[in-house]
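Note that this is a trimmed complex: some chains were dropped, and none of the rest were shifted.
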Amino acid sequence: MSVSTTKVDAEERRRRGMALYRDIMAVEPTEPATPRAATLIDFVFAEIWSRPGIDLRSRRLIAVSCAAGADAHSTLADHFYAALKTSQFTVDELDEFILHFAVYCGWPKAEVTETILKEQLVRLHAEGVAVVSRRLPQPLSAAPADQELRKLGGEQCFREVNCCDAPPRGVPYYESGILNFVFGELWRRPGLNRRDRRWITLACVGLDDTIIPIQSHVYSAMKSGDITYDEMRELVLQFAAHSGWPKAQFMQQSVDEMYERINGEASIEPWREDGLDGTGPA
Amino acid sequence: MSVSTTKVDAEERRRRGMALYRDIMAVEPTEPATPRAATLIDFVFAEIWSRPGIDLRSRRLIAVSCAAGADAHSTLADHFYAALKTSQFTVDELDEFILHFAVYCGWPKAEVTETILKEQLVRLHAEGVAVVSRRLPQPLSAAPADQELRKLGGEQCFREVNCCDAPPRGVPYYESGILNFVFGELWRRPGLNRRDRRWITLACVGLDDTIIPIQSHVYSAMKSGDITYDEMRELVLQFAAHSGWPKAQFMQQSVDEMYERINGEASIEPWREDGLDGTGPA
């Protein structure tokens, strides 16, 4: 019985996708019965998740951010399940992810996300799977309850994360939001490292469709050295598969524009002379 | 047993947040067990809802618009429950909110929102809580069934709400949508007053991510005198906590730009010389 080359290729493509799905989602995949399910295996897994440019932990953070932003509860549940079952993430890290997501997409949406996580913890417990709660003893939160101390810390953290001057006080959005909490508390928390927070933030600003936050975070992710240009280009493809090609188009454009800008700044001290007025990023 | 100053501050922060949550959400709060839940109390309630700049009724309208837009059903349900239990809103006013939301975020999403409201009415009834259906006898709708009469009224209402000329007829989006219904019927309905409609609209255009509607409604909210500059800056912070900091960044930028524009117009008749071509707002 002869098999055409194309047939073999299609089978090979499917086989590669199924193997990756099994490893990444930590369940046995069923044979897909619809175009969406077939291309999830043949394209999204076989031809995107398979790419070496960024590691699977980072791809997972992008995927869960996109799924949470899209209210895609079944996809989100499956990723939470797999992230815990494979010990890729601890429960504490996923709780911290949800807080970071709350800041970038709002507390109401994050409450839904937390419900999905709790359901998966019940499911894993029912299956007798032991999950890792935390890797280290719980540290004290780095943020003081005193708002003035938090704002001072927020101004310093803002400069480090955004590679530009901190915004002025006196505007509620900036003073009581950005300085007091977003950089005065959230980004200084120990629950996730800075690189983890970058992936979540980049996916969330991409979801939020606001031009300056996208450009600012794409810029600072590369400028800080946290994420390379090649990794950023992989991020865009991973984001496209999970949030759609149109939203990813502006992300791709911003990656190229900000990379060019950084190259033009190469010999200049990071954030002082970069032309940002310090009020952009969020 | 000595307690450090910071510890007392953290306890005080939590206590303030819990008390506000109890008053605003009309239920006894449980001690938060996750970072998201803890910061909802310590930051969103203790440090945002506590601010005096805008009243709680207005904050509620912003919160329910954001939660409905975010498909955050549990947060939305809790706000509907509290809004009725405290008699802050009547059932008729929430029904009217849902219609206003339908126009700015689409009828399909509003249908989901209405289902959440109905569930909360059942819950309140089961708890034996009497809710206020309406404060006044139901008035006749202000809008005639005749389309030409509605469009004429829509042109006048458009000028009053948007502080600029009405868009031209002949384009289905403007003539059969904006003039015939959005301003010919919706904004002329008596179910909510104009200031209530402003809060909902501002939150919804912020959710919708479209530049000109955001700028137009930010402009006209202040130009009309319905909402002050300081209130607008509080709106941005309230919006940020419920829809995320990135979306709120453009809102903040627009508030400052439109405030500057209005100051430049101070001695000029409101809508004739303002440079808008009358086709912008939606």
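In order of appearance the chains are A and B, and numbering begins at 1 in each one.
The definition used in the following text is that a residue touches a chain if its C-beta (ideal position, glycine included) is under 8 Å from a C-beta of that chain, and two chains touch if they have at least 3 such contacts.
Just so you know, these numbers come straight off a predicted model, no measurement behind them.
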Full count of same-sequence chains in the assembly - 2 placed in this view: 3
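Quick note on the criterion: only the chains that are shown with their structure count from here on.
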Superposition rotation for chain A onto chain B, Cα-based, multiple of 5°: 120
Chain A-chain B separation of Cα centroids, rounded to whole Å: 29
Touching residues (chain side chain B, partner chain A) in the complex: 6, 9-10, 12-13, 34-37, 39-40, 42-44, 47-48, 51, 53, 63, 66-67, 70-76, 209, 233-234, 236-237, 240-250, 252-253
Residues of chain A that touch chain B when the two form their complex: 71, 95-96, 98-99, 102-112, 114-115, 144-147, 171-174, 176-178, 180-182, 185, 189, 191, 204-205, 208-214, 280-282
